[in-house]
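Missing here is one protein chain; the remaining ones are kept as they sit in the complex.
Take a look at subunit A:
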């Protein structure tokens, strides 16, 4: 078990390093190829050449790309000092650098926005797991019934609807049309009910999309498992149906669902870009979208790092849960 975890952890760290190098590559090499100078971008449109050179020296943008990647890594753990002649700025660890546009430090931006995205992802995940898995199991048990067909039609429609459409529709109906909800984001620290009101529509629309996917997967997996020999054995030895389904069948059904949950949750925590844009939630996704439009590399790097970290941590948790659910994994 321990060896298994160490192996997973090692793979995760390698993955993280690869991702950072790739992001650096995308945002340093491609603009170079397209003839855009990041130092000039930092200074602004009407910059004099001396100021551009000073920025290039201070931020180390003239260094070879490997030196820049190394400095970036070092900054995260040990802090970083930017210096050009007499102009010195110290950035304490964890240092993710400064925004090319607003010249703010990146780390506070990330810590400000992370809770918004985390709240969105976790709240929606609870909803979609509850409703998606329940709908899928019921459909599998009552295969071919009116409920099954109805649920599967709704699920198919659900996976075909883009979130930025259902989101706008829900805003138009519940917030503007009926006036039930004031869909304005309020931080949790300001007011709990305000926060709840601002998050309820994003949660439901996001959960609807994922519940549809999970219901389809759950139904398919459950149907396959109900045909297995060990289920027949369980029934044959006289176990009551709730025990057969709840204990024997559910355990195997959960395996693919957990895999999906790990990937989906990780990706969402790293930035639910579409949901946050639709509902104007000030989370990581919105920050990274603005940064991409402004070619603001340090923010993109920061968010990408958090996203990848979230994906990796979520997958790691799933791997641990696997070992709990499926004894074969522990022995492997």
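Keep this in mind: contacts are C-beta pairs under 8 Å (C-beta built on N, C-alpha and C of every residue); 3 or more make two chains touch, one makes a residue touch a chain; residues count from 1.
One rule holds in what follows: contacts and distances are computed from a predicted model.
Undergrad: Which protein name, taken from UniProt, belongs to the chain you can't see among "Tryptophan synthase beta chain", "Peptide ABC transporter permease", "ABC-2 type transport system ATP-binding protein" or "Sarcosine oxidase, gamma subunit family"?
TA: Listed in its UniProt record, the absent chain's protein name reads "Peptide ABC transporter permease".
Undergrad: Touch as defined at the start, partner being the missing chain; which of A:130, A:169, A:243 or A:324 qualifies?
TA: Candidates A:130, A:169, A:243 or A:324; residue touching the omitted chain: A:169.
Undergrad: One chain isn't shown here. Among A:52, A:225 or A:300, which residue touches it?
TA: Answering carefully, the residue with contact to the hidden chain is A:300.
Undergrad: In the whole complex, not just what's shown, which of A:95, A:133, A:207 or A:288 touches the removed chain?
TA: Only one listed residue reaches the unshown chain, and that is A:288.
Undergrad: Spell out, residue by residue, where the missing chain touches subunit A.
TA: Looking at subunit A, the ones touching the missing chain are residues 15, 18-19, 22-23, 26-27, 30-31, 33-35, 156-157, 159-162, 164-165, 168-169, 171-172, 176, 263, 267, 270-271, 273-274, 277-278, 288-289, 292-293, 295, 300, 303-304, 307-308, 311-312, 315.
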